[in-house]
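All protein chains of the complex are present and in place, except for one that has been dropped.
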Amino acid sequence: MLNIGVIGCGYWGPNLIRNFSNLKTSKVISCADLSEDRLKHMKQLYPALRTTTNFREIVTDAGIDAVVIATPVSSHYAVASEALEAGKHVFVEKPLAQSVDEGTKLVEIAKRKGRVLMVGHTFVYTAAVNKIKDLIWGGEIGDVYYMATSRVNLGIFQDDINVVWDLAPHDVSIMNYVLNARPVSVSAIGQSYIRPGIEDVAFLLLRYPQSTIANIHVSWLNPNKIRSTTVVGSKQMLVYDDVSSLEKIRIYDKGVTVTPHYDTFGEFQLSYRYGDISIPRLDDAEPLKIECQHFVDCIEKGATPRSGGTHGLEVLLALDAADRSMREHGKEVTIEYPAIMDSVR
Amino acid sequence: MLNIGVIGCGYWGPNLIRNFSNLKTSKVISCADLSEDRLKHMKQLYPALRTTTNFREIVTDAGIDAVVIATPVSSHYAVASEALEAGKHVFVEKPLAQSVDEGTKLVEIAKRKGRVLMVGHTFVYTAAVNKIKDLIWGGEIGDVYYMATSRVNLGIFQDDINVVWDLAPHDVSIMNYVLNARPVSVSAIGQSYIRPGIEDVAFLLLRYPQSTIANIHVSWLNPNKIRSTTVVGSKQMLVYDDVSSLEKIRIYDKGVTVTPHYDTFGEFQLSYRYGDISIPRLDDAEPLKIECQHFVDCIEKGATPRSGGTHGLEVLLALDAADRSMREHGKEVTIEYPAIMDSVR
Amino acid sequence: MLNIGVIGCGYWGPNLIRNFSNLKTSKVISCADLSEDRLKHMKQLYPALRTTTNFREIVTDAGIDAVVIATPVSSHYAVASEALEAGKHVFVEKPLAQSVDEGTKLVEIAKRKGRVLMVGHTFVYTAAVNKIKDLIWGGEIGDVYYMATSRVNLGIFQDDINVVWDLAPHDVSIMNYVLNARPVSVSAIGQSYIRPGIEDVAFLLLRYPQSTIANIHVSWLNPNKIRSTTVVGSKQMLVYDDVSSLEKIRIYDKGVTVTPHYDTFGEFQLSYRYGDISIPRLDDAEPLKIECQHFVDCIEKGATPRSGGTHGLEVLLALDAADRSMREHGKEVTIEYPAIMDSVR
Partner (left out) sequence: MLNIGVIGCGYWGPNLIRNFSNLKTSKVISCADLSEDRLKHMKQLYPALRTTTNFREIVTDAGIDAVVIATPVSSHYAVASEALEAGKHVFVEKPLAQSVDEGTKLVEIAKRKGRVLMVGHTFVYTAAVNKIKDLIWGGEIGDVYYMATSRVNLGIFQDDINVVWDLAPHDVSIMNYVLNARPVSVSAIGQSYIRPGIEDVAFLLLRYPQSTIANIHVSWLNPNKIRSTTVVGSKQMLVYDDVSSLEKIRIYDKGVTVTPHYDTFGEFQLSYRYGDISIPRLDDAEPLKIECQHFVDCIEKGATPRSGGTHGLEVLLALDAADRSMREHGKEVTIEYPAIMDSVR
């Protein structure tokens, strides 16, 4: 039985408390928040829960094995680094930190202390994303030529981060996970329509190894909510529509086959097939429950998390590169992965 | 009654012959094609039609007032310039020509000879596109912040032009028309997945005067056919879905309003409204019929065509700028409009 | 502050406890269930709640003003009649009772005791159904010719009631409410495919006063879940799609207008208009919350509930008539409304 302390009981924290409480292999011992009201509310729901306004009481509690952090992103580094240094395993909500530097340090501390560091990139625990990964690595898709995502809606405008940092973490996390790769470079163009200096529409182009390329379209300025991911391969294509409740993945048995040789004067021959469509059934388990169980399992069995610190850091590196490319009007920015990452993945 | 000769009876020519034949104010006298088979077929459908394999017989025919050109784009300049020089009015299928130079010359010749030069950008004759223009200029949309189009499908791959030249002419034509403006600059990123050197996916960012910005996403690599145009304004938004047969335009009475003043320390205030949706009824007249009638009317009444030579040349300039930007990985390319264009629009 | 006791803490009861607890004008004092486990669970969520396995403790509690009943339908009559006789106001989940006789008696007792009897027909508290009623009574629809509903899905087969009793109560409740009328007769045809004697597909035809007619299609044998209600009027039509999350109601500005006079030899003239579509914005308040507040308001202000005992009894009468018609293969069955109902509505 793993004893857990939760820091931050605002928007997302209660979901984490609920899930870790319901697992058979973990127990939430105490929680912290700056607001007495939130603590009172949590106490009402879980009478046995200890509460505190001082997060250090949790970090230093010898009876606690793991700390779950759901505070604002600006405090992720301070809280997570203390917890790791105190020898706790750490689960931190996404994004891992507010800069590449902070994220790198967290990965380093976790490595040095030999503790699990996991980031709450929930999509990699969904049935849909894992189905896509299975299809790619099972060979059904063939070589992946191209991925494209649209994550657009009429935005909840953020006052401190742009649309790339708000929405694209999901896409980078999904892409890196299903391709089992990390982008070599990023080009991005963005535009601020509503607030000067805060991009609300952006297009990213990520180059992965072996000629796979991916596009990300994020926007706070679209009256339709779209959450679609397209994967185009040499054998099949698929579209993942996260807005659909029952038909999230459609696999198109049609594709484009390039004939290997054709002479200078010949017509370009293109084999175009159009075929059946299939919509696989997906499990409807709650991804957050799977994610929480995974964190516990990684601690108890010493496994590497799907969305560990390096995964979270990869996402920060891509977002940072996108920001720099946008500042230079789309110039391709090569990502340099810190040496610490090579020793982990 | 306007006497018309049609050059090119392949894929699109017969549609033009049919429409100009059915108008009460025009008559198709003769047609030309290199294929005897095509000419025989046209003769069967229209027994009174004269046919020839030599397009110069039409260009030099004193009984013909206007020449309609539906030949491959590589011959547009040669045929259209001869026809204009011979004093004919000219309707040429889109794109106007295969380069900015050729297009510029055609505009110059038409001006010098005082003849109508019109390009077959059919979308500007559709009920949907004109409804959008009416909504913008009637004030319902408010200030236009942003336009975005997606024109993607599993492509009929072209062996000589990239996806930008294949699909984006429609979007540039629509945008310039509804905004009544032309882009100042273009940034574009594209990628060749299937054939080296021929982009099959591209994203364009066009900057128009007065801070209006537009995105164009074109792709030959998408299993879903999408034809959508989004217009986001300060008052309302709309989505034009050309794939839908009955509900092409949806107007969203919701938007984002920026409060004009807010102090340094204040929270960014965003007024977010979400309201009714309306789907206006649209006329279902055949756009090509309207286009053909418009050509005849412009000749007879001396009016300027909606999709005249300068409109066609604007499109070429934007496509050319996109190509150059893609070669430089997204660098912003400023469009220089030839002086000749200022004297017309 | 109204003191409430809830009897039945199974599937639906906790929702009612939550809503009545959250209202500012009511308080849940105690709850009853036969299962100790359920009581323990409720106690954990609401530590101040008194619990009992004997519902009579609630019915006879002098400190309780109103009793909310969410037990299986077979016990509705027994529990509700005791509570009314004890002078409590009663909210009972739909359907009111398992027979017309039982339902009639409950209405009689409530009248005799001067207490509020309300049935949980939640749809009449939804924004969509009230929008439809407003459109009809505001004149936008014109004369209502026709209503038709489809309520079909792959069924949770019931072992004691047929598809008409399972699904049609919603439709009858909605129709009676928006038309402000009750059906004169019912014809129904049904069929048992899976279990002998238990209809799993049925079509009902209800005749209302003034030539308005309504169809109900219910099925447990449809792979698509459909929840649609169509209203066809002399001026406009509307379709209410309850499966859609954001676009529940579509109003079609097209209709069929019968010319009032045409002579014997003349052609039948039909004026067919096809026009704009509009999708009104609807409030997204939780209907159950509105329903609970309404119950409290009716008690405190002496108002008649929208879904009072007579409304619930009307539904039972229509279901009973449908059953009888199905037994006679579709014969029209006239509904006789008990005299007690005339004194209330």
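For reference, chains read A, B and C in written order, and residue numbers begin at 1 within each chain.
Heads up, the rule we're going with is that contacts are C-beta pairs under 8 Å (C-beta built on N, C-alpha and C of every residue); 3 or more make two chains touch, one makes a residue touch a chain.
Just so it is clear, the structure is predicted and the values come from calculations on it, not from any experiment.
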Which residue of C:His76, C:His121, C:Arg151 or C:His217 touches the chain not shown here: C:His217
Option touching the unshown chain, where C:Met1, C:Leu45, C:Leu154 or C:Val243 are the choices: C:Leu154
Candidate in contact with the missing chain, chosen from A:Lys40, A:Arg281 or A:Arg327: A:Arg281
Touch list for chain C against the chain that is not drawn: 145-146, 148, 154-155, 157, 159, 187, 189, 191, 193-195, 201, 203, 205, 211, 213, 215, 217, 219, 221-224, 230, 232, 237-239, 250, 252, 254, 256, 258, 267-268, 270, 272, 274, 329-332
Contact set of chain A toward the excluded chain (per top definition): 247, 253, 274-281
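To be clear about the criterion, only the chains that are shown with their structure count from here on.
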Chain A-chain C separation of Cα centroids, rounded to whole Å: 44
Separation of mean Cα positions, chain C and chain B [Å, integer]: 55
Inter-centroid spacing, chain B versus chain A (mean Cα positions, whole Å): 41
Two or more partner chains touched - positions in chain A: none
